[in-house]
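Shown here: the complex without one of its protein chains, the others still in place.
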Amino acid sequence: MTRITMREAISQALWEEMEKDPDVFIMGQEVGVWGGTYAVTKGFYDHFGPKRVRDTPISESAIVGAAIGAALTGLRPVAELMTINFAFIAMDQIVNEAAKLHYMFGGQMVLPVVIRTVGGGGRQLGATHSQTPDAIFAHFPGLKVVAPGTPADAKGLLKAAIRSQDPVLFIEHATLYQTRGEVPDGEYIVPIGKSIVQRPGRDVTIVTYSKMLEISLKAAEKLSVEGIEAEIVDLRSLRPLDMEPVIESFKKTNRAVIVEEGWPSYGVGAEVSSRIYEQAFDYVDAPIKRVAQKEVPLPYNRTLEQMAIPDVDNVIAAVKEVL
Amino acid sequence: MTRITMREAISQALWEEMEKDPDVFIMGQEVGVWGGTYAVTKGFYDHFGPKRVRDTPISESAIVGAAIGAALTGLRPVAELMTINFAFIAMDQIVNEAAKLHYMFGGQMVLPVVIRTVGGGGRQLGATHSQTPDAIFAHFPGLKVVAPGTPADAKGLLKAAIRSQDPVLFIEHATLYQTRGEVPDGEYIVPIGKSIVQRPGRDVTIVTYSKMLEISLKAAEKLSVEGIEAEIVDLRSLRPLDMEPVIESFKKTNRAVIVEEGWPSYGVGAEVSSRIYEQAFDYVDAPIKRVAQKEVPLPYNRTLEQMAIPDVDNVIAAVKEVL
Amino acid sequence: MEKKEYLNLYHQMVLIRRLEEQAAELYQQGKIGGFLHLYIGQEAVSTGLISARKPEDRVITAYRDHGVAINCGLPVNAVMAELLGKSTGVSKGKGGSMHMADVTKNFWGGHAIVGAHLPLAAGLALGDVYREQKAVTICMFGDGATNIGSFHEALNLAKVWNLPVVWACENNQYGMGTTIERASAVSEIRRKADGYGMKNDVVDGMDVMAVREKALNIFEEVRNGSGPQFLEIKTYRFRGHSMGDPERYRKQEEVHAWQENDPIGIFHRYLLEQKIAAEAELQEVVVQAEAEVKAAVEFAESSPEPAPEALYENVYVEG
Partner (left out) sequence: MEKKEYLNLYHQMVLIRRLEEQAAELYQQGKIGGFLHLYIGQEAVSTGLISARKPEDRVITAYRDHGVAINCGLPVNAVMAELLGKSTGVSKGKGGSMHMADVTKNFWGGHAIVGAHLPLAAGLALGDVYREQKAVTICMFGDGATNIGSFHEALNLAKVWNLPVVWACENNQYGMGTTIERASAVSEIRRKADGYGMKNDVVDGMDVMAVREKALNIFEEVRNGSGPQFLEIKTYRFRGHSMGDPERYRKQEEVHAWQENDPIGIFHRYLLEQKIAAEAELQEVVVQAEAEVKAAVEFAESSPEPAPEALYENVYVEG
């Protein structure tokens, strides 16, 4: 166990997997000479060389498509899309190729590809560079979607993703890279598709993931001062979506708040709340609440942007409403 | 009122709007000489000529992008994407440009563009050509998403979309083109963002749209034979999503089934059921059920594909479960 | 080239033709569903190209893939079974006409999204380079596909990374109903390669021997590190784009004129004129091909439908 940042944890997972398996390589814009726009792959180019650390042109479709093709030959590419906002350009490759090939050809094609990308707002990057559209990628069967909220999970899940035989979209959060946490040294795997309780509590269940885990934990601390103990379940994977810990917690608290950074409509909260009602209807004591982004493209102005993104107070208010 | 097919209704709306407003023009693959892959624009090329009926290269991004640009100059382009499966290629233009420009530049850019496309499965076209990903487009504020289920609504909503100052994604359904219905002649507008009761009933509320309206109506007829009267609310627009008729109906029936053709996870049913619980919690007598596509890419084999797509029996079974 | 090799090429072309004529009938009978894009008229293209590949060379194409499948050595039975959606099909009945593949034969599929498989081809080639395997990836696509963004990104990437890909453009004059002139900035497709500083060439796609010769040379150069190359293959589709094409965009005279150029007829004459084979021998090949197709139909029709569980299989490799 060492206390490191999310950035270091992700970097470590990549580094260890590349050291361990010569078939693992990374490709993407500025992953090499630059060292990664978020410095995640700093030092990789010098150590692993241009063959395994491949800078690409600004060609999102080709980045994902070529990674898929290489994966079909048995390699384990980790393709990086600088931000999830650019993943829309590669959307066809992600949902029509990556998510379909194994099924459509009757199982004969196997594509162990990981698409690493970065989402989230709060940095005044404006409407096209601040999105959290994680849910729309999780809509497609055939694709696995992971979005860690802690350094340890980031390391363990990324290693699992790299070793997985299935295509995985790995969504990091731009404002979590500095977040520190205890991370197991060396070999450490967190299975994809397993939610987990990040904070025990008895009064209300907060279901969240990625950056909003941090916000929810802060809210929980404040609530605890008032004697309200929130149990926080971190989804970690959006597909497969593991409801077990959520339902278990809910059957205990009978109240839930779902916190996501993205827009509420057709988002993560909608799916999770629907499943809670479907799977634990008799345990519902109050309407489940969704805390999410305001339904607007994110503006540049800092004050307005902050108004639009869920914060600690929003979570606290929602919790009090369901109690 | 004339009884015509959905195809004729859509064609009529386009034709009338083009006759009425010289700034309206259509562009897309095979919309001209071919007459539209679904024959919707048959005869347009000869009548309106190549200036207003523009065949394009296979360039989905440029089709949408150029339509946006033309709209910015005050024209009213109706861009056609042959199927919604190809919209993923133009995803960036749709969500990062069309849905953002008006807001991002402080309201100075206005883009009255309509993107017509065709979704739905059931024709053995395989995994990449049979999708119903309507919900993911409706996730983005700034875009309006419409998906009519009757010929009359198709005409009225398409006219409204063409006259709208906002970008509209207009989703038709491949297996509805032959569906017939009474359609008002000439001027007929159906406002975007208004759900409607398509069948009155007292026992259960079925919320649906597009092709699944047809399936739900059939199910309702069968149920009525058994004395079960289902009220069917057709959403018609997924964004803005009008819950009023849904809630009104639900407060009467206290039971609901949501029927969508696409995958359930992060889909339309999730959003609608979440909102019903949020807005009518005290009226809920039974868990709301979602009827949707099996969580698999659609296979070519007819039997398997039919298993995967919601049918009348699925709807009937769901209704009986909530009663 | 030995006589039996000539006969083999002739056999493949006739087999593809008969297979598809049969498929068209089965489609009319409703036994084949979905989209059916016939290759009739273009048989010399894939037959010539693929006859020049080595087993380690990879092939990937678009939805018009029956011919490519046959040329890559996929069993006629399994191809026909796939068309009928049977569990014995090359893709277990899940892919259908547009999605034939057999990775054991290095055929990486039929892909139905125009242009989407071009980046995949770059990746397949990258796999070989990465493993230092001297193999060529043959990527086939149509003239219409050269106008989509992924074409640009794939060719650019292949050149920047010096990947061993042969970009084989089947120029059959139309993308659905759109002529090249109405869809492409340049009417001479090969000129597009200039924008990538990519070596390019053009060949008559109705002449299987000409295609084969070109392919042999180009594959050799690419195999030995020339970097990606572009080959335009001029051909023509005798049938509609897919079943039920109104064909308003072309005159039947134009079609008939091209049919004079039937690639099978041309090769047939060539084999006779060059005294490589006698009419009787060629007839025998035809009879044999017809028998194979007949048997394939029987095989396919008597094959079982996929089990219901199959619907849920192969979504993921792991859980």
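Here the chain labels run A, B and C in written order, and each chain numbers its own residues starting at 1.
As a working rule, a contact is a pair of C-beta atoms (placed from the backbone, for glycine too) under 8 Å apart; a residue touches a chain by one contact, two chains touch by 3 or more.
Not measured: the values here are computed from a predicted model.
For the chain that is not shown, the touched chains among those present are A, B, C, taking the whole complex. Here one chain is not drawn; of B:59, B:150, B:179 or B:216, the residue touching it is B:59.
For the chain missing from the display, the contacting residue among A:56, A:73, A:179 or A:249 is A:56, taking the whole complex into account.
Contact with the chain not shown here comes from a single listed residue; of C:45, C:155, C:176 or C:289, that residue is C:155.
Here the missing chain is touched by one residue of A:112, A:167, A:193 or A:297, and it is A:297.
Across the interface with the omitted chain, chain C contributes residues 147-153, 155-156, 159-160, 182-186, 191-198.
By the touch definition given at the top, chain A reaches the unshown chain through residues 29-30, 33-35, 37, 55-61, 85-86, 89, 123-129, 294-297, 299-304, 307-308.
In the full complex, chain B touches the omitted chain through residues 25, 51, 54, 56-57, 59, 61-62, 64-75, 77, 92-93, 96-97, 101-110, 141-142, 144, 164-166, 193, 240.
What we mean here is this: only the chains that are shown with their structure count from here on.
Measuring from the averaged C-alpha position of chain A to that of chain B gives a distance of 30 Å. Rounded to whole angstrom, the centroid-to-centroid distance between chain A and chain C, based on C-alpha atoms, equals 40 Å. Annotation for chain A: residues 92, 96, 103-104, 141-142 touch two or more other chains. Residue positions 91, 93-95, 99, 111, 113, 149-150, 315 of chain C each touch two or more of the other chains.
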